[in-house]
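Structure first, then comments.
For this depiction, one protein chain was excluded, whereas all remaining protein chains were kept in their positions.
Naming follows writing order (A and B), and every chain is counted from residue 1.
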Amino acid sequence: MAQVKLFGYSDRISVKPGEVIQFYVNADGTETAEAQLVRLIHGDQHPAGPGHVEQEIECPVNGRWRVEKQYTQVGSFLEAADTERRLALEGSFTLFAFVHPLWPQVGMRQCLLGRWDNDKNCGFGLGIKQNGLLEFWVGRGDEVDYLEAEVPLKANMWYFVAASLDAKTGRATLYQEGVVNRYNSVLGKVAPLDLSSHVSEVFRFRPKHLADTPFLMAGSRDWHEKRGHFVSQLYCGKIDRPGLFDRVLGRDELDLIRSGHRPPAKGMLAYWDTTHGYTDQGIGDTVTDVGPFNLHAKGYNRPVRAQTGWNWSGRNDCFRLAPDEYGGVEFHSDALIDCNWKQTKALKLPDNLRSGAYAMRLRAGPGTGLGEEYIPFFVRPKVPTGRIAFLVPTASYLAYANEHLSFDAPIVQGMTGMTPILTDIDVEMYKNPEFGHGCYDSWADGQGVCYSSYRRPVINMRPKYRISSMDITWQYPADLSVIAWLEHHNYDYDVLTDEDLDLEGVAALEPYRCVISGTHPEYYSERMMDATEDYIEGGGRYIYLGANGYYCNVAIRREEPWVLECRKFGDTWKAWEARPGEHYMATTGQKGGPWKCLGRPPQKIMGVGFVSEGFGRSEPFYRMPDSYDSSLSWITEGIEGEIIGDFGLAYDGAAGVELDRYDLTLGTPPNAKVIASSGGHTDNYITHVQVQLHQHPGITGSYDYRVRADMTYFAAPNDGAVFSCSSIAFGQALPVNGFENNVSRLLANVVNAFAKPGPLPDAARPEVTSPETAPAAS
Amino acid sequence: MTELSQAQRTWRNPLFAWDSAQEVEQLPTASYVSHQEIWERTRSSRTELFKVGRLRYYHKWAGHGQSTWRRSRYWPTRRRVLRIRGEYNDKSLRREKTIVDKRPIWWVVGLMVLALVPLITPERLENTLLTAGVTFGIYAAINLCWMLVIGTASIFSLATYAIVGTAAFMTAYASTMFGLPWWLLPPLGAIIGLIFGGIIALPATRLDGFYYALLTLGLNELCRVYFVTSKEFGSATGGLYGAATYLPQDWSSTGQLQLAYYACFTLMLLALLLYRFINGRQLGRILRIAPEKREAFAEATGVDFRQARVRVFLISSVGLGFIGGFYSANYGGVAFSIFSFDTVLLGLAMLVIGGIGRAEGAVVGTLIVVFFDKVLITLGPIRLIIIGLIMLFVVLYLRNGLFGIKQQFRTWRDKKKSERRSTRAEKGGEMLPEEATEARNPDDVYRRRYDKMQREFLKKLVTPEVINEHRRAPQGQHSESLERLLIYFRNQPQPDKYAISALQSTNGYRIVALSGHRGVAPRVVEDKIYRSPVEAYHGVFLRRVQDLLES
């Protein structure tokens, strides 16, 4: 019998009681699975903590589910809305496009444009052959006639390509010319490379068309016994302004289009102007046909827009300045936004469900390993009730979703200083492209992944999961340690997510006296940043319970909150780098990248910001002088000695993994106090590129005093306050010794004070000489 | 330096000042070695470096660039007149075109020469050469059909001449007895071939190669004995003569000879066409994906290769019968020698010399054997010994006949090349100039040099102290020696890089190696199960040290 494997996802991540959530499950080796709704309390199986803790919850869909094998369409492509079959051409025609192939020699046929049925060999197509040659083909069903160019396409170069078929003579002509300028391609003008190729031949027949074949760009129709219709021959690369004519365009006419002239009107069937539709707020997934029939093309799996086109001149770095130069639509053969599986079950959440982290637990076969699956979601209250909100950083979960660093990133062992510890699920994901990638990966063609979604199984957004490259819990399972802490201390808390924050703004936070963040809320959209800043300024009290947060700008469409856009570039550590000119997000038209580079370092809101990361070893915090300030003694009340957190589930210390630092030059409010700081970090902790202008020896833990976590507190306007823990390992120190430890005590002191109505203890006594008013002297 | 002081043999931990329970104050360590030493010491390569460069074996045509390249096909097929590969020269980026398959050119030239032979033959040789040419045409045609059976269908049949002979005798008989005109003889022969082929095709699907060869050889002998002893087939005259012939009796013997030459030449062309249509199209393709060892696989994928083989066998039998009929019409009859064992053997020699599985092998093999057998007739019996020697040479030294020489030479040359390199190159060492010319990215050439130097240096850092230090704390602050080793190990490329696999079943850990290729799971490198991650980390370290010292 085949190995039992269960994977699933849900359509929503944040749900309220009474609302419906749908589950999608794929099963291998089994036809049924046992489903059980569970409330998740703790997800780290480290022996020094409480282990995995969950509560089974009654619900109508508990019990046996019928599950089946599901199929996933990976790869992005465009489909033209050609209901009247105008593109099923019988007579002469010409196809053309500007293209920028990323991986022409992939060894598989890639279809650029065509109305082609791969299974029945009918229609026509223009594509790239296995060995990288541009190819035009026409199929009659039993036979296919091919015509290929003379020399293979070179990767990362812009070309103008066209193919025409003269129905009368049968003459097929292929046109390939480079359109390389000083900026747009990997090679410039000095490389002695002749990109032109013009080949012509007489075909034996004209295409035969099937009624239902769609006209696709970057893929072609295919069929499989079990799957039915799907798209194969997926293309990796950019396409810019493709078109279709019902006559043969001569060499001179094509030369004109190549040099940037608008294609002639005579005989135009379709001309997809990929530069059409840009607004100040970005662009959607529909590519406009400005030809006579409006055969607009819809993107599947989000082809990447806002990319530079063939005529990018290097002067303008954003589509908002020169939309005409941003015609590039980029496709990837392994892009995945939505698995679009058949729904397995829908659940209307019981009205009495408490807010919290929930999951549908599925088990089949052995019920462990790959035979066990949790589909997590978060339940918000119908009406906010608690004083405390735990804000789950789901945007950051998306950014890290299904990262493949242990397998694909040669630098990761050097970075972590550790050998990866893999489990079956990691290997399963590596073997199978249907899990998609996260923003820490590159697509197979080498370009960085800028879209990530939760409408697919996200294997690292699961309890018990340990990130393989570091052997600790990370993001979701690490944040469960905070939930377990809240549960242990019986706080009345609600859970809400980044998705809610992005959609509702400050209104989502306002009902709460105290908001606690996740352990690594790194990815923040502008709406989320604004809401957080407004909440604190309006008197809210915020506990930033992690590090390297509020770091990178991302964008989320309101109507499709399950997809995150992230562009990495510039002054930061990054898993990949967006090309020049492609730093603005298609979702909002905003510049991506680190908030620091956009003028909003995290210090400005939280008092601290990212300074260093290491792994392998965490250190304790040492109390700093401010903790002895009698007005702040409530924070360290009941804590003995000067060392805080010399224990933890993440490398035996409360200060570790990633660290944040107090920095007046980057906008830490000058009234901020440092309660404790960590020190003695190993040389595996390196200071971040943003805090220095040059790299030089001596910027690591044992040399550089900046490598540390600063536990920081400051009072904000209107009785607001911010407490920042500045370390990812902080949350994972909470569960040690049955939650009875000085880190837990310190956090409880802060939460208790923050959640209590009225001014904070330190605000009660007015400061006589306020050094804050004096200019910061050194 | 002299005796090392205590301080030099001790590593002091910069983090000890932080009173962390995790850090030691000091550890014994190896003495400091500069990484630059190896660079300063290495002044020349250990092996002699020769000037390199590759010979250009083939003419490369220039590319078309802006001008349109008009291509054409063999009507009505999809095949291009010449298979041409266009590419960029890796080194110079020059546009190049290579004729991938030059056989069409050789065929055209070869066939044109054959067509011109009667016109350019000196008069005194005319008789010998044209007679030999006639034999050549017929035998080449026979061998092409035979090649289909042996090469394409992989049926080791020796009954070829039995089919030809039977068809020839039957048609000659029909012609002499019923006065059939000459043009009816080949079609009639074809029918006889079909029947004969049908009969012997049956056991072909059941019997193994060797037994089938024996069976068909027996059949050949049976036919010989039958015809030799049958009075109506001319047991008295050594053959059956008097059949209708297409050669006008009133022509001069030269004219007749020339006509016969061209007729047989045409016959060979027809056989070539047959060969091309069977071997080069669907039937041949089916059989090529199902070579002997993979028949089960082919069957599983739904390819009915048995039926395909029988069909090829039947079609070639029809062809052989047709040739038999033509044989009668050409010679006005047929002799018993067509069944004789030496005919079979000579035919086999023709196939083997040319190389099994190619049309040009059948034709050129025939040409060679016929040349020795029929043209050098003055040599006497020694010519048969020469044929035997050629055959022996081919069987002993060539893997696939004369036309396999090119491939065989290339394989041999590549083998020699890698042998020569392996004697000079060291494992994990620098690229030799001849290797470097083949490197796609010159950056790799330097990376190999750097890596070699780095490893030479790092080997000196491996001491018991370092290994103990790692066992104590795989993560954390390390002495310079250990840290240098770890940094090197961790920054290696992904393929074959070690990782640890957590085993759910046993709660243990095992060392695996990453594939470095998406979609390919890591492979297990050892069976040992470690009880904790820390032990596994150290296990990985020891393996890496081992690999370093062995390189």
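The working rule: contacts are C-beta pairs under 8 Å (C-beta built on N, C-alpha and C of every residue); 3 or more make two chains touch, one makes a residue touch a chain.
Heads up, the rule we're going with is that contacts and distances are computed from a predicted model.
This complex has a chain not shown, and the name its UniProt record holds, of "Ni/Fe-dependent hydrogenase, large subunit", "N,N-dimethylformamidase alpha subunit domain-containing protein", "NADH-quinone oxidoreductase subunit J" or "Chemotaxis protein CheA", is "N,N-dimethylformamidase alpha subunit domain-containing protein".
Note on the undisplayed chain: of the listed residues A:220, A:677 or A:726, the one touching it is A:677.
Considering A:150, A:471 or A:710, the position touching the chain not shown turns out to be A:710 (whole complex).
Considering the full assembly, B:18 is the residue among B:18, B:275, B:403 or B:509 that touches the omitted chain. In the complete complex, the residue from A:107, A:641 or A:697 that touches the missing chain is A:697. For chain B, the residues touching the chain absent from view are 5, 7-8, 11-12, 14, 16-18, 32, 34-36, 479-480.
Mapped onto chain A, the interface with the missing chain covers residues 622, 624-626, 629, 661-664, 670, 672-674, 677, 679, 697-698, 702-703, 705-706, 708, 710, 771, 774, 776-778.
Going forward, only the chains that are shown with their structure count from here on.
The mean-CA centres of chain A and chain B are about 48 angstrom from one another, to the nearest whole unit. Put simply, chain A touches chain B in their complex at residues 133, 143, 145-147, 149-152, 154, 173, 191-194, 196-202, 204, 251, 368-369, 406-408, 410-411, 413-414, 417-424, 427, 430-433, 444, 468, 471, 615-617, 619-620, 646, 651-652, 679-684, 701-703.
Considering their complex, residues 14-15, 17-18, 20-23, 63-73, 76, 78, 86-88, 92-95, 97, 474-477, 483, 486-487, 489-494, 497-502, 504, 509, 512, 514, 518-522, 533, 536-537, 540 of chain B touch chain A.
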